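Take a look at the structure below.
With one protein chain removed, the remaining protein chains of the complex are shown where they sit.
Letters A and B mark the chains in the order given here, with residues in each chain numbered from 1 onward.
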Amino acid sequence: MSDIYVHGLEWTVKELFTYPNEFIYWSVQIVMYPYMTGLVAGAFVLSSLYHVFGQEDLKDMARFALVFSLALLPVATMPLLMHLQQPFRALNPMFTPHFTSAIAAFGIVFSTYGMIVLSEIWFVYRTYFVEQYLALQGKTGAANTLRRLVYAIFTLGAFDTSEAAVAKDHKAVKILAGVGIPVACFLHGYAGFIFGSVKANALWMSPLMPVIFIMSAVVSGIALCMVTYIVIMEFKKFQATLARGRGDESVQIIGGVETDVIRKASRYLLGFMVAAISLELLDLIFRGYTAMKSWDILRSVMYGKDFINIFVLQYGIGNLLPFFMLLIGRTTIRKTAIACLLVLFGVFMMRWNVVIGGQAFSLSFAGYMHYKLPIIPHNIETFKEGLFGALTVAVTPFVIFYVLNKFVPAMNYGTNGAKLSNN
Amino acid sequence: MSCSRRDFLRRSIKGGIAASLPLSAFKFLSPAQAKSLVRESGLRWVFLVDTTKCVGCGLCVKACKLENEVPYDVPVTRTWVERYVVTKDGKFHADSPMGGRDGFTEQKIDEQEIPPEEIAKAFFVPKLCNQCENPACVQVCPVGATFQTPEGVVLVDRTWCIGCAYCIMACPYGARFFHPVYRVAEKCTFCYHRISKGMKTACVQACPFGARQIGNFKDENDPVTKTILTQRVAVLKDEYGTKPQVYYIGLDSNVR
Partner (left out) sequence: MKNHVLRPLWASLAIVALVLLVRSVVVPKDFGIHGNRPDGKNFTFTFHRLGAIDDWKKFKVKYRGKQYCEECHEEKVAENMSSKHRIIQCENCHGPAIDHPDNPETLAIDRSRDLCLRCHADLPYPGSHRGDLPAIDPEEHNPGEACADCHNPHNPNLEDME
């Protein structure tokens, strides 16, 4: 027979008694999947805090978070496509959804959510699109014509920028942001449900799983937005300083990161972190106290084989350390940025410990499986489900954001003259 | 296709009427009820494993792999045989190298020599898909690519499976895997192509000791049904509520 490939054989190391068909079937891409959807959901919730609850000091951050969640959106599907053994059948769940499966709803919830985000962005930026379109009128050159065409399409033919029309836009944004929050939570909560409902898996099966996933999703989303916001603003400040140094007086002074924005955002971050960590600890304590049949093997994995991954990397470096960094002392940009990076790392480790940790022990409860992340790929599978596949997924949102920013400026558009009347 | 569907219907109608006769003789049925009885199959395949008869020759695994075109030299397999050796200190040692494809010819388990005088009991346990009445694997398939036939067998539609592995994760028995060639979910079908022609499964036929048997649970004269109903039998991992339909004689608390 041609081309025999046993999925999982290459990266699974078995120990003691395991069933012959057991391997790490859900590898690093399934770690990336809830991580990326979590970032999408979190970024959107952050933007909604301003749009719905009127948290004025999050205004700058909100607009940025919204565009960033759009950049993350297509990336949430990437790990799934890379994981599927039949990626060309990826649309089957949309065609014949079997709704008793937690995965079946993904396509539908995800598309709904995507439409909400796109619509919201359209309402926020519609005036800007019209202005750009009008500004480009009469300008010659292929690039300008193309840009004008793009903006014309972006407006969907709605060129009315009267006060009444803009007021309607505002109202629509508010409604969409409000509807978006439950949808974003559902999108991610059900990613937790995918794991929580697997009754065969002793580590995953827990009704708390969806809630834990939502909380850590918001945590990671806020942290990513903060880091990216800080990096971009500082970079722009740096650029402006350079330009001024060269005597280019036309460049306006850019203030860099607004400390108030960061302080406010980190307060939300802390709140959600408390919720996330409490739920995770509750889950752990409950398992230990009830000590069901599976507890012996779970304990040997959590307190033994995965101790460093769980208690040092996830809880220690990923949760407690940044928690106190954000809580204690003066808020400085650098400290906040480092704390947010640690939080992002912590949430990633949480996903890793759930997905890979859940497969670290055999269904026989008498053996172990160890995941050896493929580093250097030697075939398509070891690329897709290895380090470089995961990195590809991790880098893509920033590439998309870069391109998106050319047409839909996520921040700072006040400085280049094209002002947004909306917001 | 339409022809075979008609055949299928005709057969199920016959079986259905036969099965429902005693019932329908006593009460009137609404059209919907009558229809449901007709659609119901007169078959429910069940499996019986007598672990006391198994000697661990692995001929069943060999036959299964060749019959069902699962590549021979890979560890994944539709059926497998486990060896359990319980020592006098109460500890158990278990293995299933290559699923027991080549039988068990050495005393070593996991590179570990166990002296014969320390062995309290030792036995072999053949495993296969339990064709659960409530299959968790089917419930979680996002596209309807795996399903339960009217005779209770769980099959995979190779043309529709997306290869997400959710079913593999959902099975508490480790019965599922990815087919190394077709790259879709793969599992024991109770040799559906054989049993629907009146033959025994490849593993049942290959077993020299009668440790494996297949039967129709809806036929009360079937020897397998009689054994299940009259003797003390057990199933694996009933705590998951999947209602497994592979029954075991001589199961031990050490069996996983």
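Rule of thumb we're sticking to: contacts are C-beta pairs under 8 Å (C-beta built on N, C-alpha and C of every residue); 3 or more make two chains touch, one makes a residue touch a chain.
The structure displayed is predicted, hence computed values, not measured ones.
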Among the options B:A63, B:V76, B:A185 or B:V255, the absent chain makes contact with B:A63
May I ask which residue of B:W45, B:F104, B:Y166 or B:F217 touches the chain that does not appear here? B:F104
In the complete assembly, which of A:Q55, A:T77 or A:S119 touches the absent chain? A:S119
Positions on chain B where the hidden chain makes contact: 1, 4-5, 8, 36, 39-40, 52-59, 62-63, 66-68, 85, 102-107, 116, 119-124, 134-135, 138-139, 144-150, 155, 157-160, 189, 192-194, 196-197, 199, 202, 205-206, 208-209
Spell out, residue by residue, where the missing chain touches chain A. 91, 94-96, 98-100, 111, 115, 118-119, 122-123, 126, 156-160, 165, 168-169, 172
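FYI, only the chains that are shown with their structure count from here on.
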Note: chain B sits from chain A at a C-alpha centroid distance in Å of 42
Given the complex with chain B, which residues does chain A contribute to the contact? 1-9, 16-17, 19-23, 25-26, 80, 83-86, 89-90, 92-93, 95-98, 100-104, 106, 194, 197-201, 293, 362-366
Within the complex, chain A is touched by chain B residues 69, 71, 74-77, 80, 92-96, 98-99, 110, 127, 136, 139-145, 160-166, 168-178, 180-181, 183-184, 239-241, 256
